[in-house]
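Just one protein chain is left out here, and the rest sit where they should.
A and B are the chain letters, set down in written order, and residue numbers restart from 1 in every chain.
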Amino acid sequence: MISYIFRRLLLTIPVLLGITVITFLVMHLSPGKPTDILTDMNQKITVEAKQRLVAIYGLDKPVYVQYGMWIKRLAKLDFGKSFKDDRPVIKKIAERLPATLLLNFLSIIFIFAIAIPIGVISSVKKDTVFDKITTVTVFLGFSVPTFWLAILLMIFFGLHLGWLPISGFRSINFDELTFFGKFTDITKHLILPVFVSAFTGLAGLSRYTKSAMLEVLHQDYIRTARAKGLTESTVIFKHALRNALIPVVTIIGLTIPDLIGGSFIFETIFAWPGMGRLGYEAIMSRDYPVIMAVGTIVAILTLFGNLIADITYAYIDPRIRYR
Amino acid sequence: MLKLYLEKLLKNKLAKIGILIIVALILTAIFSPLISTHNPIEGNILERLQPPSKNHFLGTDEMGRDVFSRMVYGTRISISIGIIAVGISVIVGTFLGLISGYFGGKIDTVIMRFVDIMLCFPTFFLILMVIAFLEPNIYNVMIVIGLTSWTGLARLVRGETLSVKERDFIIAAKGLGLKKRRIIFVHILPNVIAPVIVASILGVGAAILTESGLSFLGLGVQPPTPSWGNILTSGKDYIHIAWWLSLFPGLAILVTVLSWNLLGEGLRDVFDPRIN
Partner (left out) sequence: MRKKLFFLFLVFCFVGCKKTETVKQTSGNDNSGDYYVESSIGDASYLNPILASDSASADINNLVFNGLVKYDKNINIMGDLAESWTVSSDGKIIIFNLRKNVRWHDGKQFTAEDVEFTYQKLIDPKVKTPYSSDFELVKKIEIINPYKIKITYKGPFSPGLISWGMGIIPKHIFQTGDFNTHPANRKPIGTGPYKFVEWKTDEKIVLEANPDYFEGPPKISKYIYRIIPDQSVQFLELRNETIDSMGLTPDQYNAYKNFFKNYNKFRYPSFGYAYLGYNLLNPFFKEKEIRQAIAHSINKKEIIDGILLGLGVPATGPYPPTSWAYNPEVSDYEYNPEKAKKIFGKFGWIDSDNDGWLDKNGKKFEFTIITNQGNKSRAVAAELIQAHLKKVGIKVNIRILEWSTFIHQYIDKKKFDAVILGWSLSRDPDQYPLWHSSQKKEGQYNFVSYENKEVDKLLEEGRRIFPEKQRQEIYRKIHKILAVDQPYTFLYVADALPVIHKRFIGPEVAPLGIGWNFREWYVPEANQKYTLQQ
């Protein structure tokens, strides 16, 4: 088992390098310098001052040299310093990661908790009213522009009903609350973003579960089980579901890039102080070190998710040996 | 065969609704100049933010332009983005999947490694980055969405190819000494096309949504060219004082993406041999 995990870990290195190379190339082959935003059209900044800034940032060196420097520093876990405020990038990411992880972790849990039962039931009760309704519902979630749904919910639950806060991660008087008060406060702030994130992400997994279940239900051993006179629920939950879930597990890893991709929009609309916004702002102001770091961290998270999925897969499926 | 599929598809009510809406949208896109009532780009600034009326079916926007006409032309842009982006991704994905599956070996390893890399990339991050660094315009949006969404398809086609290539008729074709190109495109391709069709139909909806997300972040199709995404985004800022500016584009995106998905689902069932 341990050597299997180790080998899987080694395999992630070329993938990681590939991702950083692509990110780096895209960044450097495009027009515009990161100093533009800082200096352009500010009467108080002279030409000499602009050139000085370029020299400080080392932007006059060739691309491959800059990449080499970046990799060297990465080996020491040094992501460099942000162009925007000169802070270590790793610190900036550490500040944002918890909010993003909290939101995405909860969404994943809700997605799994809701999508799998929907998939199972609609496979068993295929073509019934329940199947049709859930099909349309999960696709409604998939089809609605997230930011629009978010604003509508904010207006309804935040402004009109006043039940939930409109945006942000916690209230302004958060520090003065009791422990229980803090917990309630964050929970309240989480409801809308988690709902929108989970609701818009149900479709993939529920459809996948449904087709995996349909496939399993046609297998011989299910017929055998039924023939043996086992109750329908035993057949479905003990025999069919367990086998259908095996391929579903592999989806965990692949959900992460989508969720993080969604964070760019989510965190902007909900004023959520997470990594998606950090990445978006970095892209818009060409903050190269931050862009590289966000890309790398997201890739690591995804690879980590895949690894967990693969290990779980190997663990629950006896056919897989730790080759 | 085709007729059989079509009959089966039309039995599915949800898919039928999807088809009807899609056909209506494509007609709208083709005939936008005839359907629209005003110029979608020029407006009278003094007639701005008017609610829906007889003259302006869906009201006017913050620049006094007719929202109905903008929506009609936006159909053209948004549907084109969906179809062309998917076209690019289908061509690239199918081609690489076929090659990878048929030849195996080093070619397969290289292509699949690259696919692995791309699958770990949060696609939206990559799209954002490329478009922000190039220039956000309709062509870049189409191309970038297309070039970042082919990986799943390539995997799918590769898997199908792997199983098809072991079938007797392919082995026979090889025995007859047919050219590889002919075997791949004439004999294998038709046998892997069904899942490609389903995936591409689902992809159109996703591409339209991606464009709206890009527009929200200011990196979609740039105004004054109307796309549903940018009409919705600029309408969002007026949600408190002019509801019609965001309601109609929001619903249009919702209904359209839903239609493509219902059609895709319907097709999936039709092609699924288990469900007969």
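The definition used in the following text is that a residue touches a chain if its C-beta (ideal position, glycine included) is under 8 Å from a C-beta of that chain, and two chains touch if they have at least 3 such contacts.
The structure displayed is predicted, hence computed values, not measured ones.
A.B. asks: Please identify which residue in B:Gly159, B:Pro195 or B:Gly218 touches the non-displayed chain.
C.D. replies: B:Gly218
A.B. asks: Out of B:Phe114, B:Tyr238 or B:Phe271, point to the residue that touches the absent chain in the complete complex.
C.D. replies: In the full complex, the listed residue that touches the missing chain is B:Tyr238.
A.B. asks: Which residues does chain A use to touch the chain missing from this display?
C.D. replies: Interface with the chain not displayed, on the chain A side: 31-33, 36-47, 49-50, 52-53, 56, 81, 84-87, 92, 95-96, 136, 140, 147, 151-152, 154-156, 158-160, 162, 165-170, 172-173, 176, 268-271, 273, 277-278, 281.
A.B. asks: Hey, which chain B residues sit against the chain that's not shown?
C.D. replies: Chain B touches the chain not shown through residues 42, 45-46, 48-49, 62-64, 135-136, 218, 222-224, 234, 236-241, 243, 247, 251.
Just so we're on the same page, only the chains that are shown with their structure count from here on.
A.B. asks: Measure off the straight-line distance from the CA centroid of chain A to the CA centroid of chain B, and report it in whole Å.
C.D. replies: 22
A.B. asks: Inside the complex, what are the residues of chain B that reach chain A?
C.D. replies: Going by the criterion above, the answer is residues 14, 113-114, 116-117, 119-126, 128-130, 132-134, 205, 209, 212-213, 216-217, 229, 232-233, 236, 239, 246, 250, 253-258, 261-262, 265, 268, 272, 274-275.
A.B. asks: Could you pull out which chain A residues touch chain B in their complex?
C.D. replies: 14-15, 18-19, 22-23, 26-27, 29-32, 132, 135-136, 139-140, 142-148, 151, 155, 203, 207, 211, 214-215, 218, 254, 256-258, 260-262, 264-265, 268-269, 279-280, 283-284, 286, 291, 294-295, 298-299, 302-303, 306
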